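Removed: one protein chain of the complex. Kept in place: all other protein chains.
Labels run A, B, C, D and E following the written order; every chain starts at residue 1.
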Amino acid sequence: MSSLSHFDDAGSASMVDVGAKPATQRSAKARAFVRIAPAVLEELPRNPKGNPLEIARIAGIQAAKRTSDLIPLCHPLPLTHVDVAVEVQEGGVAITASAATFARTGVEMEAMSAAAVAALTVYDMCKALDKGIEIRDIQLLEKAGGKSGTYRRDRGSGPGGADL
Amino acid sequence: MSSLSHFDDAGSASMVDVGAKPATQRSAKARAFVRIAPAVLEELPRNPKGNPLEIARIAGIQAAKRTSDLIPLCHPLPLTHVDVAVEVQEGGVAITASAATFARTGVEMEAMSAAAVAALTVYDMCKALDKGIEIRDIQLLEKAGGKSGTYRRDRGSGPGGADL
Amino acid sequence: MSSLSHFDDAGSASMVDVGAKPATQRSAKARAFVRIAPAVLEELPRNPKGNPLEIARIAGIQAAKRTSDLIPLCHPLPLTHVDVAVEVQEGGVAITASAATFARTGVEMEAMSAAAVAALTVYDMCKALDKGIEIRDIQLLEKAGGKSGTYRRDRGSGPGGADL
Amino acid sequence: MSSLSHFDDAGSASMVDVGAKPATQRSAKARAFVRIAPAVLEELPRNPKGNPLEIARIAGIQAAKRTSDLIPLCHPLPLTHVDVAVEVQEGGVAITASAATFARTGVEMEAMSAAAVAALTVYDMCKALDKGIEIRDIQLLEKAGGKSGTYRRDRGSGPGGADL
Amino acid sequence: MSSLSHFDDAGSASMVDVGAKPATQRSAKARAFVRIAPAVLEELPRNPKGNPLEIARIAGIQAAKRTSDLIPLCHPLPLTHVDVAVEVQEGGVAITASAATFARTGVEMEAMSAAAVAALTVYDMCKALDKGIEIRDIQLLEKAGGKSGTYRRDRGSGPGGADL
Partner (left out) sequence: MSSLSHFDDAGSASMVDVGAKPATQRSAKARAFVRIAPAVLEELPRNPKGNPLEIARIAGIQAAKRTSDLIPLCHPLPLTHVDVAVEVQEGGVAITASAATFARTGVEMEAMSAAAVAALTVYDMCKALDKGIEIRDIQLLEKAGGKSGTYRRDRGSGPGGADL
């Protein structure tokens, strides 16, 4: 098993030096789910006044661009694309975030940050009715590009690939 | 059931006007859990070199201060305290974040944002070994102050107070 | 005529010291107009898919909170409310932004910045079809609170109160 | 007429994916005009104490670098140059801002944002004397580079190329 | 000797809880000196073209407002005043920065940050001619307000009050 690249020999947290890596196309996709009681979901405004959660999409997109400012050891990257989908589903709101770049390191954290901040924004919009809302299962769905190649999460698999 | 304060009559998202509310002491506490496989947890550096996740604590504290920049409808608040605890437990890393202010609105989002960003930072530190790590159960534990008074989450209760 | 409070005796730009001013309720409202050709306006998506310019509203709200970061001599203020309205009208898009605080100085710049950034965002959304779009007449509509009291712009008046 | 690249098929605002575009030299220039009454212009400090509006130049340069943070769907770009000129003219202050990069998308918004924030800063410096000051005609003067090639605004032309 | 308020009992760095402190007028002043060779100082542009280091003043003022974003354990404060003076002297450039607020904690770090960033900006302006320039003696000159009362540095005293 490889060791944790974010710790130096002295065991303190450090940024990975990506200067020797080639710049390549990289992308990542992450998800989050905001579990909300049906009574609260029903309170969300209906069309045609617009998607009440459009604001969460936008907050997620902006968070992706601010990832290196939020996560101390992330590299600033020239993102070529960010997209966030926010969908009301039974039992809550599902968020999917994707990010892409042409750079020396990947964009997993940009996708994860976008999903997390979009979820926080959904929470903010609904918390007046139910503080028990929770954000669940922020996880990486897939990544592509770079030396470690493609990763795709198995449906229903958890940490270490264990079944849930 | 009260309606969603973050939507105006036209159904579009808007900031709550807190100008007429009195400034009072307010606090909130939130948690997050990062589910990590044992093999990965074992790779974290040991003392005496220091807490490998100290960086996540600091990222969470800074995120609390940046909440109004991340969450579009949050008010900028003069925080009087922010604290984040990051503890390696069986099955993962537990994060508890608290925030306090003397202001016209509460700090639930500051505590939630601190917990979420600390969790993202833990993910970032460990993702080289396991992309299947997931962030679970970002939730508000308690809040105090303000007109809506004190909220305290029941152990094991979920959205809408439903049992889990 | 009073002198320019933002210049010291040596004539260099400096922040106004508001430490001796009382904190009071203050508000301001500003407007901007984005002049867009009819053919471009017609290309904007129709409902029920949602207000295509919701994103400009949100960008404006966030810009108000970032005013002291954008305008070098502005004071950081604990805003109690920000609102931005974006309406498609004949000949373009009209933006109205308002801000409020309880503080030692006013929020004219917060309202002006919100209007300007919302207008820039509208431009960004439409520029693919017409780079000739222009942002016109970013102006203060009214302010209230503080020693200088209430200001209300006369319809159709310009700088120095001159008729247009 | 091509459609609006910032809206997806579902009609919601989204970032343009520039991952497939080649990185090329790109530049843009924008202008803004701050209309100020003569009595106010005369109050500006004289040399040799320095250009009273130097601060607006600097605010504009910094705003260009913060464009992707202000405008939700803008891409972060490694700017190679930003310049802002601020000149006192009859009837007000004229601002010209230019930006350049070697990237996959253009810098129109960087130039527009720099012009807008420099204009807001001029307003801030002068508002103590006249709240009726207005920012007029923020517009793109030219852009070069990229697939859409060079654009140059005709003197006195308005949206859609209509004469003013 | 009191213990370090920024470390909790477990010895990890934490933000001081100022919620119980009264809000009072507080101010602080700091200095920095940028040591520059005479030949470089002579290259600075002369008036009447303006103070070549005006840009450092402005960078320092903006840094003061961003202190809680730069220094992890600083509280966000509603600054009522920030001022920075930058003066070319024999042997280099002297910077003095002051900050003030009405809040529950002091502004020493705001004054120190303003002085440091103004000094870095002076370095940036001059480094093309001499990379050996150094920033020296960033120190607190005085502070007032708050429970610890007034502090005034003795001329020529160093850490612990030792003579230099």
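Criterion: a contact is a pair of C-beta atoms (placed from the backbone, for glycine too) under 8 Å apart; a residue touches a chain by one contact, two chains touch by 3 or more.
Since the structure is predicted, the reported quantities are computational estimates derived from the model, not experimental observations.
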*Sort through E:Ala23, E:Val88, E:Leu129 or E:Ala144 and give me the one touching the missing partner chain.*
E:Leu129
_Among D:Ile58, D:Leu73 or D:Ala119, residue touching the chain not depicted_ = D:Ile58
*Kindly note down the residues of chain A that lie in touch with the hidden chain.*
12-19, 68-69, 72-73, 75-78, 103-104
*Residues of chain D in contact with the chain that isn't shown?*
25, 51, 54, 57-58, 61-62, 65-66, 76-83, 100-102
_Counting contacts across the full complex, list the positions on chain B that touch the omitted chain._
47-51, 54-55, 58-59, 62
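Everything below uses one rule, namely that only the chains that are shown with their structure count from here on.
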*Topological distance between chain B and chain E, in contact steps*: 1
*Which of the two pairs, C-E or C-D, is linked by more C-beta contacts?*
C-D
*When the centre of a chain is set as the mean of its C-alpha atoms, what distance in Å lies between chain C and chain D?*
16
_CA centroid of chain A to CA centroid of chain E, Å_ = 38
*Could you tell me the distance, in whole angstrom, between the mean C-alpha positions of chain A and chain D?*
32
*Interface hub residues of chain D, defined as touching at least two other chains*: 12-13, 49-50, 54-55, 58-59, 62, 72-73
